[in-house]
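As you look at this complex, bear in mind that one protein chain is not there, while each of the others sits in place.
Entry: chain A
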Amino acid sequence: MLSFDFEYYKPASIDEAVQLFQSLDRQGKNPSYISGGTELITLGRVNKIVTGAVIDIKAIPECLVLEKQGTQLVFGAAQSLTVVREKQFFPLLSKAIVEIADHTARNKITLGGNICANIIYREAVLPLLLTDSTLAVAGLNGLIQYPINDIFQQTLQLDRGEFLVQVITHKQETELPFVCLKKRRQWDVGYPLLTAAALNKNGQIKLAISGLCSFPFRDKRMEYSLNNRSLSMKARIEEAVSRIPAPVLNDVHGSAEYRVFVLENTLQEILAEWEGAGDA
């Protein structure tokens, strides 16, 4: 139950949505775009999200595209995780998605919603970072495409009034060998201690991680260490771990020290996938 009142709008076009935001913002309604609406409910009920107006983007055609266009895959931001996964266009994305929340929740949570979520994990981002995907963002200046590795810095860096419309990924990137491992405190459903996704492109390992720090990231220095084959496997992992870009989380799911222990094991698993058990 939400104790605050808010207005609900469901525009049919990108333009309408953008204009609506501007006008509601001028009226001081602190508007929010929503798609699946799950965080509005779960965070709104504890007043961690408070808004005077929501703009539902689910009726905007561009946000619902889900197709192969030539060499590219296009994912509408308002498609549910379940639908995106079931299309199986992008196996690594499907794997990352199936570990998020539970099936019932994934029927509501959308791809755009997960990428823009308040929740710190945002695991759908990991495959997109690894494949250098492109994000189409709508705003006052129209629909503009940005490389995700530029515009996603801890969170998606949107200007006020902008919203994510589509994710565009090169088909050939989605065909690369991958590993995606989600490690939890206990059992098989729920938040991660960490989720590590890795892609092997011509022998070079790309790595993105969620749950380890307070935001998902892909770190080039950690990747460099992992790929530094002049070192032993153990040393590569040690060096990668020493380059974690932010403080390691210490929370109800696990202590920081334990997360590092889990990360070391996970990196070993990733390297073992492509290089055998090695000397680690």
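By definition in this document, a residue touches a chain if its C-beta (ideal position, glycine included) is under 8 Å from a C-beta of that chain, and two chains touch if they have at least 3 such contacts; residues count from 1.
The definition used in the following text is that contacts and distances are computed from a predicted model.
Chemist: What is the missing chain called in its UniProt entry, if the choices are "Molybdenum transport system permease protein ModB", "CO or xanthine dehydrogenase, Mo-binding subunit", "Carbohydrate ABC transporter membrane protein 1, CUT1 family" or "Quinol:cytochrome c oxidoreductase pentaheme cytochrome subunit"?
Modeler: "CO or xanthine dehydrogenase, Mo-binding subunit"
Chemist: Please pick, from A:186, A:202 or A:230, the residue that touches the omitted chain in the full complex.
Modeler: A:186
Chemist: Please output the residues of chain A touching the missing chain, sorted low to high.
Modeler: Residues touching the hidden chain, for chain A, are 1-4, 45, 47, 102, 185-191, 251-255, 257-258, 261-262, 265.
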